[in-house]
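Worksheet: the structure to be examined is printed underneath.
Only one protein chain is missing from this complex, and each of the others stays in its spot.
Letters are used for the chains, namely A and B, taken in the order the chains are written, and counting of residues starts over at 1 for each.
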Amino acid sequence: MVQSKIWVFAEQRNGQLAEVGIELLGKALELARPAGWKVASVLAGQSLSGPCERLLSFGADEVFVADHPLLCSYCSQSYAKVLDNLIREHHPEVFLLGATAMGSDLGARLAARLRTGLSAHCIDLELSAEKKLLSVVPGWGGNVLARIYSPFTKPQMATVMPGVFDMPREGNGRGRVIPLDVHLTPADVTYQVLEINRRAVKENGLEKAEVVIAGGAGIGSKVDWQLVEGLSSALKGAVGGTRPPVDENWAKEDQMIGQSGRTIHPKLYIGVGISGQMHHMVGIKGADLIVAINQDPQAPIFELCDLGLVGDFKEILPLLIRAIQDYKA
Amino acid sequence: MDFKLTEREELLRKTVREFAEKEITPRMDVMEETGEFPVDLLRKMGDMGILGVITPPEYGGTGMGNLARIIVLEEMGRVCPAIPMAIQVHHMATHALSKFGNEEQKKKYLPPLAKGETMGVVAVTDPSGGSDVAGIKTSAKLEGDHYILNGRKCFITNSHFSDFWVVIARTGEGGRGLSAFIVEKNFPGAKPGRKENKVGLRGANTGELVFQNCPVPKANLLGHEGEGMNIAITNIAETGRPGMASVALGILNAVLEQAVKFANERALYGKPINTLQAIQWHIAEIFSDLEIARLLVYRVGWMRDNNIRCDIESALAKQYACEAAARSARKAIEVHGSYGIMKEYPVQRLLRDALVTIPAGGTGEIAKLVMARHALNMFK
Partner (left out) sequence: MQILVCLKPVPDPKHWSRLGLDPKTKTLIRDGIPNIINPLDKKALEAALQLREKEGGEVITLSMAPPSALSVLREGLAMGADRSILLSDAAFAGSDALATSYIMATAIKKMAHYDLILCGDQTLDGGTSLVSAQIAEFLGIPNLMHVSAIETQGSGAFHIRSQIEHGSMVVEVMPPVVLSVVKEINEPRYITLMDILKAEKKEIEIWSSRDLSLDEPWVGLKGSPSQMVDLLIPEGKRKMEILKGDPPEMAGTLADRLHRLGYC
C-alpha cells in the first residue's frame, strides 16, 4: 500500500536529476517527519534506474517510476496525464515541484486537471498545526510576501525556486521503488522536441550584467584589483567600482557605480573592500542578492547586504575563485 | 471647467514618453558635445506622427491639434529639451504653410515636413534685430516672374537641416511692406551660413541663412505682398510662443525630477536632505512653478484648438514658463550643493537650456509689452 503523503516531482532530463527535486525531497522529509508522514519522489522519463537509486540514497521512502519510451522527452500533456492518473489513484496530501521551466509548466497543467490550488515560486514552506501546507510567495516584484494555503482541495501543490532549500545529505536508502504501468499512445505526445541548445554565457556591460563584482577603496592597489577581476571572470560577470578605484585608475570611468555613476539591477552583486557609502549603495539597491566582503565588521555595507563575509579579501578571494572553478570543472 | 486630459491625450503622453526615453536618451551625450541635431531621428519622428501633429490629415499629418502638440513637446523636453526646440520650429513652418499657403504650396511642402524628409524653418530675425520686425532689411525685389532676395537671417533654428525655408523679406516700405516667401535651399544664391555655438539646447542647430541675388518664383510668395508682418506675428503668437513654452515645460519637469531624486538620496547630518525645511521650500517652489507653467501653456493649447484668439495668454505662457524654467533650474542646482556645478550632473545643463529659451521665439520684454498694452486697456 502506498504510504507517502508528500510527493515530490523528481525533474530530470536525459537521466540527469535536477537538483531542485532533491532539495525539495530534503525539505519534504523535514516537514513530513513531525507529522508522521512519509515522502515519495515521482520520476517520469526513460531509463531511470540511475536517478532512482540517487533518490533512494537521499532518503525517499518511496520512488514512483514511470519509465516509458513515450516519456523520453518532456511534453506537458503526456507527463500531466501520467501524473494525474497516479495522483487520483493514491491521493497524496501535498505535491511539490521545482519552479523550473519544466516544473512551472507541468505543475500548472496538473493543478488545472486536478482542480486544485498551486502556490507558485515559493520561497518557503511550512506545515500548519492542522497539517496543511503553508507557502510563502513573493509578489509585486518581491515588494510583498503572501502566505497562501489551499485547505479544501487535494493535493496541495506548490512550486519552489531552486536553491531555496539546502541539499539533504546522502545516506543508506531504505525506501522502495514502485514501478508504474504507463498507458500512453503517440497521440498523447502533442509536440516534438527537435533540438536542444546549451547557451554560452557572454560577458555583458554593467547595465545588463546579471552578475556584478565591485571593488572599493579597500582593494588598495592595482595589483590587488586583479583579484576583483578574477572573481568576476570566474562568475562570468561584469566589473564595477566606486569612485576611489576609478580615481586611482584601477577601474575605468564607465565602471563606476553610484549616485553620479550608474544604477544597476544585477541578480548577484558582490562588493569587495567597499564600505557601503550611500551613493554607491543607491546604485545597487535593485540587486537581488548582495554579498559583502570587508575587513571592517562595522562597515555600513553589512547592514545593507544579504550575505556578509568579515575578513581580508586577499585571503578570501583566491579561495573563493578556486572553489568556484572547482564547481565548473 | 474640465482640467482632465482625455484618454487620447494620456495615451499620447505615454507613447511619446516611451519614444523619447528609448530613442533620444542614448543620443544626448553626443548632442551636448557636438551641438548637432540627430538627423536620423527625424524620419522616426515622422513615422511616429510627432512631426505632423498639427498638419491637417489631407497633407500627411494627424491634425491632432495644439494641446496634443504641447504634450508631445513637453514629453520630449523632459528627456532632452533641445529636441523639442528643433521640432517646435519645424511645426512653425507647418503652421505658416497651412494657414497662409495656397493649395499647390500646401500639397508640395506640407507632406515632406510631416514625414520627416526635411526640417522646417521660419526665418524672421534679421541682424537688425528679431524684436524689431518692422526694421527688417532683407529685401525681395520683384523682377519679372521672380523676387530677387538679398540679405541675411540669423539665429535661425534648423538652418542647416532644411530643404526649404519660410523667409520674411521687405517688398515695400514700413511694417506693411513685408512679405513671406518659401525659399528652397537649391535656389541659386541661397545657402546656410555660419553655425552658432549655443551654451544650451545644444542639439538644436542654430545658424545663419544667406541670400545673394536669390531668385524666388512668384508662385512661392506665401499669402499676399504686405502680409509678411501679419504672418510673422501670427506664427509666433499661435505656434512659436506655445512651442518654446512647451520646451520650458519639459525643462521644468526634468528639473523637478533631478532635484527630488537628489534630495531623497543625499544625506547630511545622518538623514536625507529632503528632511531639511530649506530644501523642502526649494522643492515646493520648483513644483509650483511647474504646475503654474503647465496650466498656462495647456490653456493656450486649448484656446487654439477651440479657435479662441490667445495672443495675450500665449505671450504670458511663454514669458512665465521660460523664466520659471531658469529660476527653477537655478534652485535645483542649489539643492545639489557642489554637485550641481559639476558637469557630470544634468542640472547645470538644464539651467543652460533654460537660459536659451528666454530670448528664443520672442524675448520676455516683448511679451511683457504685449501684456502691458492689454492690461492698460482693461478698465476703460
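To be clear about the criterion, a residue touches a chain if its C-beta (ideal position, glycine included) is under 8 Å from a C-beta of that chain, and two chains touch if they have at least 3 such contacts.
All figures in this text were calculated on a predicted structure; none of them were measured in a lab.
**Student:** Which residue from A:87, A:257 or A:291 sits in contact with the chain not drawn here?
**Tutor:** Once the missing chain is taken into account, the touching residue is A:291.
**Student:** Looking at the whole complex, which of A:139, A:171 or A:205 touches the chain that is not displayed?
**Tutor:** Only one of A:139, A:171 or A:205 touches the chain omitted from view, namely A:139.
**Student:** What chain B residues would touch the chain not displayed?
**Tutor:** 7-8, 10-12, 14-15, 18-19, 47-50, 52-53, 62, 64, 68, 72
**Student:** Provide the residue numbers of chain A that touch the chain removed from this figure.
**Tutor:** 13, 18-19, 23, 75-77, 80, 100-102, 104-105, 107-109, 111-113, 115-121, 134, 138-141, 143-153, 162-163, 166-167, 190-199, 211, 234-235, 268, 289-291, 302-312, 315-317, 319-320, 322-328
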